[in-house]
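The other protein chains are all here in position, but one chain of the complex has been omitted.
Right after this comes chain A.
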Amino acid sequence: MIYLDNSATTKPLPEVLESFRQVSEKYYGNPSSIHRFGADAERLLLKAKQQAAQLMDVKAEELVFTSGGTEGNNLAVKGIAFAHQNRGRHIITSQIEHPSVIEACKSLEKLGFQVTYLPVNSDGVVEINDVKEAINDQTILISIMHVNNEIGSVQPILEIGAIAKLYPKLFFHVDDVQGFGKVKLPLINSGIDLCTISGHKIHGLKGTGLLYIKRNTTIFPLFHGGAQEGDFRSGTENVAGAVSLVKAMRLIIEKQRTQLDDMKTTTQLLRNCLEQIEGVVVNTPRQHSPNIINISVPGYKPEVVIHALSEKDIYISTKSACSSKKPDESAVLSACGFNKKISESALRISLDYDNTEDEVFTFCHSLSEVLQQLSEVMG
């Protein structure tokens, strides 16, 4: 089995599972309870938060555990919009954000907010000048992802952060779901006010995530209730989930430190191989995240290729798993200026730190086999 769909979701690490299991069994108290079961669970939750803060070089009070990336992005975008609408009702984002940002913005448009969806260049990157020009005195939020989930382009977050710093009225949110653990993003002094992370993209568990909210940033909560997580996020805390998330964060940062170069080499190899296959076009720009390669095979339906590869026990995906039910066209590739032939036949290959060169060779070999077979069928 060769799993190359790590941008959709990843396999949880055994250590992560073990900490989930242990906490579930031993620390089942409700952290809000004042007895020792509660106090022990609360202490553990706080410790997890402190560790996460240390890993991200921020303060523990600045982190909120969530149920995942979608909630983190919604909390950031809607939370800022609702809390600061008196100062202005303009939001800047890009055309290639994850649906959890785009759809949240669309919902705000219905409520009277104005949203600028910045275009991207042919490398899938937002132009700094466009950001500068889009800002007006009504702008309260810029939300730009770090690494794009479909083509792996890396956005100039630090440059945007530097611009955002010039406008104290405006908040800057970064969706770092695909970047965390692969492309470094220092938060301190970056101009970033909010940053989203998801557990299941870094070998953690589904249903876990966190949102960084810089100190003194006020946001309006999505859920009302018992005022947990500093009143940012009501609901009994998923203690075991939170602890397992921090474990996954620690482990992936460790891998980033020791295995990043290997991963880059493997991905480069993958790119080289793919470029050799007739009929395959590589869409991912030269500068990109170390684990995502997006290709198109014009004339072939992506689902058909995926199923044929599945038969060979190899797993890749079309575009974002979150929008796989929509028609074939990739909004991200269209935004990059690719024509329909390309944007309707896109495939995404996404690696993790443990994918080997052998796996990459096998995959490329199988892909060219599959394409040949399919072309014979299609005549």
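Everything that follows uses one rule, which is that a residue touches a chain if its C-beta (ideal position, glycine included) is under 8 Å from a C-beta of that chain, and two chains touch if they have at least 3 such contacts; residues count from 1.
Rule of thumb we're sticking to: contacts and distances are computed from a predicted model.
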Going by UniProt, what is the name of the one chain that was not included in the view, given "3-isopropylmalate dehydratase large subunit", "cysteine desulfurase", "ABC transporter ATP-binding protein" or "Beta sliding clamp"?
-> "cysteine desulfurase"
Looking at the whole complex, which of A:T9, A:Q50 or A:S334 touches the chain that is not displayed?
-> A:T9
Among the options A:E25, A:D261, A:E278 or A:E376, which residue touches the chain absent from this view?
-> A:E25
Absent-chain contact - pick from A:L46, A:I128, A:L158 or A:A227 | A:A227
Among A:Q54, A:S310, A:T356 or A:Q372, which one is in touch with the chain left out?
-> A:S310
In the full complex, which bits of chain A touch the chain not displayed? Write them out.
-> 3, 5, 8-12, 14, 17, 20-21, 24-25, 28-30, 32-38, 42, 67-71, 73-74, 98-100, 102-104, 106-107, 198, 200, 205-208, 222-228, 234-241, 303, 306-307, 309-310, 315-318, 320-326
